[in-house]
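Everything on this sheet refers to the single structure shown next.
What you see is the complex with one protein chain gone and the rest in place.
Moving on to chain A:
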Amino acid sequence: MALMVVKFDLKKRVKLAQTVWFMYWFAVMAGVLLFSMGLFFKIELRKRSELMDNNESHFLPNLLILMGLIACVVNAFGGKICYDSLDPTKFIKWKPILKSFLVFCVVFNVLLLFVALLCFVMRIPLQFTLAEGLKNGMKFYKDTDTPGRCYMKRTLDLMQIEFRCCGNDNYRDWFEIQWISNRYLDFSAKSVKDRIGSNVDGQYLMDGVPFSCCNPSSPRPCIQNKMTNNSAHYSYDHYTEELNVWKRGCRDALLSYYGGMMNTIGALVILITMLEVAVTAGLQYVHSSLSSLANPEDPESESEGWILEKTVKETFTDIMAKMKAVGKGTKVEEGGEAEVATVS
């Protein structure tokens, strides 16, 4: 017994073909959307690749771009088949490849689902890449005279301003590194010599943050230096001061930004997968309804359409048997050759 049988007369067949053709056009646009989402994601990763140590994986956006292109081609092809299915003379030339095309469509849909799952899962490696990259980025903040790193300061400043964050976990990360270049430190001054002498590595550490950490919503002008010293500023208590600098860490901010983007893309890919499944099912109905005409010569006769010719179990056993036959066929050939070899 076939799966999900539907009876078709000529009018219904024509309507089905038109509907599926129309849906294929939407599917082509969905393929374009998939391609552009992959491109957008790739560009966003590239824009901040300095903050990820140039180590970020472009696997997911590349995959999205590839699947988008394949989707466009496959759906355009499917649409053409639907368009030709209304004309029996044109449809005959598509008949032989239609079965393999449908199998390819099913495989493509499974791959799309896999890509959607990947979108949700790839958040985890991204988290580690961001943590590493930001830590190193902050170390190179002061190296504006080192070729290859001279734009790190600008990148970090612009990122902290745009994402409203400060430091890796919070603003105290800036207290642990020297972010003022030695070129701008007066080594003859006592305060500088004290600070450098106060730690093992000889670094100029201070309880201050760069200006890009400042929060514009603060009612008072930004306090960047001597942040832990309450007496250095009038009416200031650094434990209760909340609006002065951004409280959020940049790793969290960037992760939620990219995570949100990936969640949205994953959701859209799931929707596109559902659309693709629908058009594949529609094409299968078109194919089966045209191949099961009661009177093959009369195009106006009735026919039946189905998803699978036999039940799921029978189809599965058929496929297994076919694969075994193919496997045995190659084995028999090898055995035959071996026999021939031994004989000779």
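In this section, a contact is a pair of C-beta atoms (placed from the backbone, for glycine too) under 8 Å apart; a residue touches a chain by one contact, two chains touch by 3 or more; residues count from 1.
Quick note on the criterion: contacts and distances are computed from a predicted model.
Q: Have a look at "CAHM3 protein", "Trafficking protein particle complex subunit 11", "alanine transaminase" or "Retinal outer segment membrane protein 1b" and point out the UniProt protein name belonging to the hidden chain.
A: For the chain missing from the view, the UniProt record says "Retinal outer segment membrane protein 1b".
Q: Tell me which residue among A:K93, A:R183 or A:K313 touches the hidden chain in the full complex.
A: Per the contact definition at the top, the residue touching the missing chain is A:R183.
Q: For the chain left out of this view, which of A:L51, A:C214 or A:V279 touches it?
A: A:C214
Q: Among A:D9, A:D87 or A:D145, single out the residue that touches the unshown chain.
A: Only one listed residue reaches the unshown chain, and that is A:D145.
Q: Mind pulling the chain A residues that touch the left-out chain?
A: Here the touching residues of chain A are 144-145, 150, 153-154, 157-158, 161, 179-181, 183-186, 189, 210-212, 214, 216-217, 219-222, 224, 233-235.
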